[in-house]
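Sending over a structure as structure tokens; questions will come in a sec.
Complex shown without one protein chain; remaining protein chains in place.
Going in written order, the chains are labelled A and B, and every chain counts its residues from 1.
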Amino acid sequence: MEYLAYGAFFLTVAMTYSIICLGLNVQWGQTGLFNVGVAAFVGVGAYTSALLTTPETAERVGGFGLPIAVGWIGAALVSAAVSFLVGALTIRMRADYLAITTFGIAIALQLCFQNLEPLTGGVFGVGFIPRAFAGVQGDAILFNLLNLALAGALVLAIYLLLEHLMRAPWGRVLRAVREDETAAQSLGKNPTALRLQAFVLGGGIMGLAGGVQAHFVGFIAPANYLPMMTFQVWAMLIVGGSGNNRGAILGAVLVWAIWALSGSLISEVFPADQQARAASLQIVIIGVMLCLILLWRPQGLLPERASVSKHLGNRHDT
Amino acid sequence: MNPQAIIDGLIAGSTIGLGAIGLTLTYSILRFANFTHGDFLAWGAYLTLTVSGFLGGLLAGLGAGAPLAPFSFGWGLPVALPAGVAVTILLTLGLDRVLFGQLRQRGADAIIIVMASFGASMALRSLLEFIYSSEPQYFTRELQIAQKIGLGMRATPDQLLTIAMTALLVVLLHIVVTRTPTGRAMRAVSENPSLAGVYGVDVDHVIRVTWIIGAGLACVAGVMSGLLVQIRPYMGFDLLLPLFAAAILGGIGSIPGAMIGGLIIGLAEAFTVQLIGAEWRAAVAFVVLVLVLLVRPAGLFGRAA
Partner (left out) sequence: MSALTVTGFKAGYDPDLPIVKGVSFAVDTGEAIAVLGPNGAGKSTLIKAIAGQVACLGGRVMLGGDDITGLRSHDLARRGLGFVPQTDNIFTGLTIRENLQIASELVAKPQRASRIEQMFEMFPDLKSRPSELAGALSGGQRQMLAAARALLTDPPVLMLDEPSAGLSPKLVAQVFETLRRIHASGVTLILVEQNVRAALSLASRALVLVDGELAHEGPTDDLHDGDRLGRLFLGRRAGATAG
């Protein structure tokens, strides 16, 4: 029974990562935009949703006590707005300027989470975020299963929406822009606008994921949104297969499993006083895995169906 | 306003500038934004610390372990530095051989190489944490008293040494790049690598030289930062955004630009700490970066794209 509860808990977290990964897939897989600030966009969503839905408190501005669904919508919108600002500044420039700027905004927002105490609760973050199905919280299994169902449903909904979008003219033009900008331009498409739309859509989805995570866990703190998270999500997408939405979901579950397993393995193997230090090995494993995949199977486990994008360096004609 | 911020800014800016020079060189010659560069600083500091700890024991045995007045460190550190530089260079050349070089050869897009550098950076940093733990470490336990240097500013001998050392290295490097055949070849490769091959330049050799310069400066910058502040696994990662901001502010590929960019960021950080508060220091580089991208994306000395 305990396993069932844990399994549901594990999968729910994996589902929230899947959502982030789907968002990243819109930006990278479909559009070729390298976002090194994923954690910040997730964090913005989490804080927004927390601010909107927590009951009013004396120490902080807000809570507005709004329903969770409103929090989620707000999370997606605010994160999309931040994405818009970052994208509008850099998408026109050389590709790695977007990487550097998103890396920068992650650091800046991390500082905001820490320092804007009246809004974010400082380093201690925000607690008592309302949870979905709080009524059955006493029954761990039921609570976790219901949350899993909700998260799973969200993943499915976003997956279907994205698949629909990618098959629609918008998605096809987007890929055309990614593969051959000049050709797409000569057909009268505006690559900058399209890229920006994709970046904002992806950012919004990440923000939503942040909201979902926040309400599932019940509290948030700046330390949840470190560059480590960005890195995990990237590993998930690259392992699963960039450009493929099912790959994004598979990668999220798989890498999260590797993460959890290597974590428990380390806690078995290393003595208690060495565990904090040994935990850094988990990151080494994921980092090496990311590099190996880029070297040996850049298309990931589930390659993009139509054509593997050119920028991976290995061309395959399918 | 307290003039002390000026000297504080110049000291911090020296480290940033030295790091940014290496970054801007790899950026312009290898054509990718290298996220592992910050970690080269940290690895350089730790490697030098390891060697100097070893030497320190040895020298103490020989009765030569005492600090070199007026500085806070003994012979161990200056003797260990070249060894640290050498090992840091080996580390970067090794990383290029197994990772970046492989991707380059396959003709992978620059952005894939950027991503690989991001993954490698995480792994390198965590490996440091595993080997040395996250406990801060120091080159010396000696305390130094800041002395008056005029105009209401104070600095320690160690701090003045780092500024002098930076100035020396930058002038040397500038001469190498503008006056020597190697420097010419580097500028040629940064403009057009395939044409450089046609001219008879061995591009792989130029790439190796670039890594050697970048890694060497990164190690020196890391040691300076470690000497003046402390050595932590995250020290390089925390410097990465200032390094990028300085390189872009100076104009990618420009050595004087990177140095001046570094000094500007150092000064901006020092004044922010004084006027707004230390907790916002890390955001300064981001603000500078955004301003540069808004106003002059090619940077101060960059050629317009």
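Everything below uses one rule, namely that a residue touches a chain if its C-beta (ideal position, glycine included) is under 8 Å from a C-beta of that chain, and two chains touch if they have at least 3 such contacts.
Predicted model only: the values in this text are computed from it and were never measured.
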{"item": "Which of B:L81, B:A185, B:I255 or B:V290 contacts the chain that the document leaves out", "value": "B:A185"}
{"item": "Contact partner of the left-out chain, one of B:V201, B:A247 or B:V292", "value": "B:V201"}
{"item": "Residues of subunit B (touch criterion as defined above) contacting the omitted chain", "value": "181, 184-185, 187-188, 191-192, 194-203, 303"}
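Heads up, the rule we're going with is that only the chains that are shown with their structure count from here on.
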{"item": "CA centroid of subunit A to CA centroid of subunit B, Å", "value": "31"}
{"item": "Subunit B contact footprint on subunit A (complex, rising order)", "value": "32, 34, 36, 89-90, 93-97, 99-101, 103-105, 107-108, 111, 114-115, 227-228, 231, 234-235, 238, 276-278, 280-284, 286-288, 290-291, 294-295, 298, 310-314"}
{"item": "Of all residues in subunit B, those that touch subunit A in their complex", "value": "32-33, 35, 99, 102-103, 106-112, 114-116, 118-127, 129-130, 133-134, 233, 237, 240-241, 244-245, 248, 279-280, 282-283, 285-287, 289-290, 293-294, 297, 305"}
